[in-house]
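Would you mind keeping the following structure in view while I ask a few things?
Excluded from the complex is one protein chain; the other protein chains are retained at their positions.
Every chain is named by a letter (A and B) in the order it is written, and numbering of its residues begins at 1.
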Amino acid sequence: MSVPRFWREIPYRYRLIGSYCEKCNETFFPPREICPRCRRSGDIKDIKLEEEGEIFSYTVIRTAPPEFDVQTPYAIALIKLKNGPLIMSQLTDCEMDDVKIGKKVRMVFRKISEDGEAGIINYGYKFVLAE
Amino acid sequence: MISIVGYGSYVPKNRIKTSEIAKIWGKDPQNVERGLGVYEKSVPSLDEDTITIATAATKYALKRAGIDPEEIGAIYVGSESHPYVVKPSGTVVAAAIGCEGELKCADYEFACKAGTAAIQNVMGLIEGEYIKYGLAIGADTSQGAPGDALEYAASAGGAAFILSKKNKDSIATIEETLSYTTDTPDFWRREYQHYPQHGGRFTGEPAYFKHVGTATKMMMDRMSLNPDDLDYIVFHMPNAKFPVNMAKKLGFSTEQVTQGLVVSKIGNTYSGSSLLGLTAVLDVAKPGDKILMSSYGSGAGSDSFYITVDDAIEKKRDMCPKTWDMIDNKRYIDYATYTIYRKKILMR
Partner (left out) sequence: MKKVAVIGVGITKFGELWNSSLRSLTIEAGTKALSDAGIPGEEVDALYTGCMTGDMFVKQGHISSLIADYGGLLPVPSTRVESACASGGLALRQGFITILSGVADIVVVGGVEKMTDALGSQTTGYLASAADQEWESFNGATFPSLYALMAKRHMYEYGTTEEQLGLVAVKNHYNGSLNPNAHFPFKISLEKVMGSTLVADPLRLFHCSPVSDGAACVILASEEKAKELRDDPIWIRSSGQASGAIGIYDREDICTIDSTVNAAKSAYKMAGVTHRDIDFAEVHDCFTIAEIINIEDLGFFKKGEGGKAVEDGITSLDGELPINPSGGLKSKGHPVGATGVAQVVEVVTQLRGKAGKRQVKDAEIGLSQNIGGSGGTAVVHIFSR
């Protein structure tokens, strides 16, 4: 992955900054420049999303692309953020059997992938089961 | 006076037992456990490194401090396992908590005392009124070569401290700090080398004990302290034997050391070691309690701190997970998994 392509998304990936349409009172993640509901851009603002949510759906990946292969099996979930949208994220530090729809989760800051041994390290959000 | 207004700790969830490592190398597990006083150590997950550990501890420190991250004027991350040799860990932490911009930032390295060195430098910047709040972090994902004695203890964890001038939100006040430094090559890692080397028994008397002992005695003299004036003692913990023996030599009791002695359950977290001990003490200390902490960094030096606990500790300590609770939240891995997590096997 090229460096600038990763770098420009840093605030969103590190801190869960999403978009909020003041007109529609709706939040979006990832951020959007135009509200998909009212189709306007004037009322779109950045918003810090809550770092808590619950699992809406999940799966455990057993076959992965090379950069994620060493992590298998790992869980991916769609998470309904508290007062916020659905977001796709990896779940980390969990036993696969403990992952269930409806379980509470919270955000952690982790390495997502590395561009080999010598390249850039990509950080971002993951979620863990909330104790 | 400079105070701690927020503190946070982080210990990865994975543990490997000393006995599991000893078994692999054909050693008598009980001998090793008894010799080191370390029964298990923390292991970072594949997606954890010094930066993620530093960030996790910092987020707790921020919560306890209750300040806007943008008010932080300096970030110093002390570690001997920065993920990048060139590209500061502190910049990533800054972005992760949202305080990029006007910010003083650099990474520190002084073996296991880079975190306490970071605290001292933040203190100076606040005292000199260059910044209002400063963030000092000690975190590591240290590596010992497979089969080396270091492998039983080298572990991962970290702690973060937000400092400011003493105010009503002070958790603890740093009454005094001093350092003792010499050129003593007891442990080192050359550039491009994966694992550190060490001088075996040379790391003891002329290194750890001389530096920690001297710095602590200097502090006791300067502040006119007797051993029983102090409620808690925290020393750097390369294993459980060294800090306990150090305490005995200086006239302290085991009770003064026990609360901060996290090493027996998580190993040596290097730059995080004495600082994690301090967080464990703050988790239980009462206002007015006196703490003496002396770190140790190979090479060699010791930073000593004399700390008084303040009133705000009572309302702040329960805001975040406590260090011993984090230590107890664990999952065990075997040696094979450990070799993958710590990238000890050559992969395609």
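Going forward, a residue touches a chain if its C-beta (ideal position, glycine included) is under 8 Å from a C-beta of that chain, and two chains touch if they have at least 3 such contacts.
Predicted model, so just to flag it, every value in this text is computed and none were measured.
Looking at the complex as a whole, the chain kept out of the display touches A. Note on the undisplayed chain: of the listed residues A:C24, A:C38 or A:A64, the one touching it is A:A64.
Although one chain is not drawn, the whole complex shows that of A:I87, A:M107 or A:L129 it is A:I87 that touches it. From the options A:V3, A:I34 or A:I101, the residue with contact to the unseen chain in the full assembly is A:I101.
Along chain A, the points of touch with the absent chain fall at residues 9, 28-30, 36, 56-69, 71, 74, 76-78, 85-90, 101, 112-113, 122, 124.
Keep in mind that, in the parts below, only the chains that are shown with their structure count from here on.
If each chain is reduced to the centroid of its CA atoms, chain A and chain B end up 30 Å from each other.
Every residue of chain A that touches chain B in the complex is listed here, in rising order: 10-11, 14-15, 70-71, 90, 92-93, 95, 108-112, 121, 123, 126, 131. Put simply, chain B touches chain A in their complex at residues 13, 45-49, 51-52, 55-56, 59, 83-84, 92, 95-98, 329, 331, 340, 347.
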